[in-house]
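Only one protein chain is missing from this complex, and each of the others stays in its spot.
Chain nomenclature is as follows: A, B, C, D, E, F, G, H and I, assigned in order of appearance, with residue numbering initiated at 1 for each chain independently.
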Amino acid sequence: MSSPTIETFPNPRPERDYEIAIQYPEFTSLCPKTGLPDFGEIRITYVPGARCIELKSLKYYMIEFRNKGIFYEHVTNQILDDLVAAIQPRRMTVIGDFSVRGGIKTVVTAEYRAEAQG
Amino acid sequence: MSSPTIETFPNPRPERDYEIAIQYPEFTSLCPKTGLPDFGEIRITYVPGARCIELKSLKYYMIEFRNKGIFYEHVTNQILDDLVAAIQPRRMTVIGDFSVRGGIKTVVTAEYRAEAQG
Amino acid sequence: MSSPTIETFPNPRPERDYEIAIQYPEFTSLCPKTGLPDFGEIRITYVPGARCIELKSLKYYMIEFRNKGIFYEHVTNQILDDLVAAIQPRRMTVIGDFSVRGGIKTVVTAEYRAEAQG
Amino acid sequence: MSSPTIETFPNPRPERDYEIAIQYPEFTSLCPKTGLPDFGEIRITYVPGARCIELKSLKYYMIEFRNKGIFYEHVTNQILDDLVAAIQPRRMTVIGDFSVRGGIKTVVTAEYRAEAQG
Amino acid sequence: MSSPTIETFPNPRPERDYEIAIQYPEFTSLCPKTGLPDFGEIRITYVPGARCIELKSLKYYMIEFRNKGIFYEHVTNQILDDLVAAIQPRRMTVIGDFSVRGGIKTVVTAEYRAEAQG
Amino acid sequence: MSSPTIETFPNPRPERDYEIAIQYPEFTSLCPKTGLPDFGEIRITYVPGARCIELKSLKYYMIEFRNKGIFYEHVTNQILDDLVAAIQPRRMTVIGDFSVRGGIKTVVTAEYRAEAQG
Amino acid sequence: MSSPTIETFPNPRPERDYEIAIQYPEFTSLCPKTGLPDFGEIRITYVPGARCIELKSLKYYMIEFRNKGIFYEHVTNQILDDLVAAIQPRRMTVIGDFSVRGGIKTVVTAEYRAEAQG
Amino acid sequence: MSSPTIETFPNPRPERDYEIAIQYPEFTSLCPKTGLPDFGEIRITYVPGARCIELKSLKYYMIEFRNKGIFYEHVTNQILDDLVAAIQPRRMTVIGDFSVRGGIKTVVTAEYRAEAQG
Amino acid sequence: MSSPTIETFPNPRPERDYEIAIQYPEFTSLCPKTGLPDFGEIRITYVPGARCIELKSLKYYMIEFRNKGIFYEHVTNQILDDLVAAIQPRRMTVIGDFSVRGGIKTVVTAEYRAEAQG
Partner (left out) sequence: MSSPTIETFPNPRPERDYEIAIQYPEFTSLCPKTGLPDFGEIRITYVPGARCIELKSLKYYMIEFRNKGIFYEHVTNQILDDLVAAIQPRRMTVIGDFSVRGGIKTVVTAEYRAEAQG
């Protein structure tokens, strides 16, 4: 996932710890085993540091997964890593809430905390 | 946003820490990039100090944003700053819960605590 | 509000700290400014000491507000004060959850804790 | 309430603290003042010690209240006492969530913790 | 339940503590007393160690209970034991949320924490 | 069910066909086979003729079933017959919406139309 | 109810049959027997003729019932009669959906059709 | 499905056309292709003729499908045929509302009307 | 409202009567009396003739009302007239479902049918 660029903009209140929560309900990728489409909602919550995530570029970043084969556990951690790299937040949680497959529903939750934070 | 005045009235029980929660579901402003309207609900929760927020003036304060271009992160912090300046509460949280735009939903949460409080 | 009497009965298990939660969804009073009716739900949660609140008398106490002009912040604190005076509970919370007025919804939450409790 | 027997069975995992939550939505008794029927849901949550509650006998225990006159505060505490006596759990909560009467809804919550537990 | 094998795969981010939540809403087994079918939802939440649960094999493991007689308290603890043995997670919770039987609903919750974890 | 009297009062608008719908969510009787309690909601909809059903007496009529053994199909038709006899409505529907028993839920619907009506 | 005046305004599209539906969820009156408050929602649906109902005057008309004793069947028919007299609609339905009293909920529905209409 | 017997009892009001609606939410069978379990809710609505369906025997009839392989379209029609044969109702509808399989949900609806009825 | 242009595109299946339903939940205009903002959802359902409504131009058409003073009854009929003029549908319904004002909610429904249709 090297190419899709997440654009950022300066945090308008860097002196205050406040939270931004984003829901992207139209996530879709492919199952690496079967090639069949997977669907889910990605929820991102973060306290910005110097920069915030620009939403339009986030949308294009998400659309890049549309025709890639990737597992639920992997994609949730990957999105967290990519967003942390892009904006170095004070803390961030990424939740991948995926549709039922084979009668089983899966939700993966991964968190990051900046070291200087705690 | 210098002009719109938030009126206040004396806290009827200043000796007790109690909480007032206000929901304003009809917030609307303009997107600074596209000029298109944004919609959302503003939720304010506070413990009053000497004074409380007068609701009718709060409504007129909110309506002032109707034809202004302002980003979600900015407006939520701005409302918190303006209300803290107006009533100096013991603590206050402002949540801006905005409608889906481009398939993405955003909620911004900002808090204030009076220093003598903690 | 001196006249309406809240009747009480002995706590059947005074040796145990347990909680009683009461919802009164049909609260109505008048707006002191406009004279127009206000509506809301009053929720009371308490740990009884020696005595409990008798519900029928509570209903008549609530009905006394029907044609009185009183603000949301005031009435919630008033009910807490009156009930604390009537039964001296170990702790009590009163929540006034009022209907939308002028497009704005308000919820007021006030708490009491007996000093010997903490 | 001396007669109705709550049967028990040996806890299949006494070495592990785990929780059993039971809902009985069809509780009914009589109001001691008016003789009119009361309705409610009894919710029991406990961590078993040596023994668990057998559900069929619990149902018959509950049905015993059908034609007895008893107040909400009393019956919730009584059920807790009877069940604690029957199985000596590590901890137990009993919630009596009763239907609206005279426009007022009541929920009573009582807890027990074995002394050696804490 | 010795035979049904739970397959596993390597945790793609073993260096990060993250949570995987799985819902299996179509659990069914038999009541050991009456032979009648029981139904429920099994919810599993865990922080993986070296390995994760492969979902297709989990489904076949669950289907193995279809024609076995087993009590609610037993089956919930059994699933926890089997899954802990299969993947040695950092922590795991299993909830068995069973349908109403004889007018009574039961939910059993059991937890495991690796010793080195706390 | 000869004894319980349904009281009536004169229809305030006999010249207009209008509908009155009544819900009684706290119906309970006994199963004639097992003696165990049954629960349900009785819904009555009618166009009054010369007289309307007095609600307090309807409540006492319903409470009479509390300790009687009667099947779902029978009780729904019985209530329709008793109410038709009491007020001779232009038309009436009685719905008995009963709780799940043995994993099966039952709703019985019976209608009456006065002959001169159609 | 002779005094409260329902104001009207000219129908902006008298040549088209269209429907206006109004909900007033804060209706309250008194029980003529007990003097206790009753609560409900009044729903009005009509096809206007030459004139429409002015909403502010409708609100004041509704508030007039606040301290009057009147039965459910009577008040629903009364509102229909008063509104039909005020605007002579092509057709109108008034529904009085009242809160539970004594464990029984009542909904009254009355309709009017102009003779030339059908 | 020749063996499972649906028991019946005499219709208590054969002179009146009334409706009985039954929900069985715990239907399960096997997919004839894969052998994997299917789940669904069977809803039956009928106007009885001379006889009604006895519910306990209906439950045992439904449980017979637990380990049989049968398609959705077939089983819904089969249940309708078996029940019509057992009680010769005036009319009957059977709805098979099955769980999602492969991301697709299916509901099958079949009706019967006695010839002399229409 | 002469200026805002509703763009259209050719109906891809003019030989078939099919229905297109559109929801625009973010309608806002001003009250002509008070100048305060009104909010609502506009729902449009139509059977296209030769042409369909282009959605982006519909959005800009709706945004034109943002700072206009117009009553609920008027705006719903106006939108119907403008859309009928733009695409000459076989039939069309416009529903204006407006937010509560002064404790009263209003929904206006207007329909059009092409004469050759019926």
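Operating definition for what follows: a residue touches a chain if its C-beta (ideal position, glycine included) is under 8 Å from a C-beta of that chain, and two chains touch if they have at least 3 such contacts.
Source: prediction; values computed, not measured.
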item	value
Which of A:E7, A:E26 or A:E54 contacts the chain that the document leaves out	A:E26
Chain not shown, touching residues in subunit I	11-13, 16, 18-26, 48, 52, 55-56, 58-59
Footprint left on subunit H by the chain that the document does not show	71, 73-74, 76-77, 101-111
Chain not shown, touching residues in subunit A	26, 28, 36-37, 39, 63, 66-67, 99
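Note that only the chains that are shown with their structure count from here on.
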item	value
Repeated interface matching F-H, over half of the contact pairs identical, chosen among C-G, E-H or A-B	A-B
Copies subunit F and subunit I - rotation angle from C-alpha fit, nearest 5 degrees	145
Centroid spacing, where centroids are CA-atom means, of subunit H and subunit I in whole angstrom	45
Between subunit F and subunit G, centroid-to-centroid distance (C-alpha), Å	28
Centroid spacing, where centroids are CA-atom means, of subunit B and subunit I in whole angstrom	33
Residue list for subunit A, restricted to those that touch at least two other chains	103
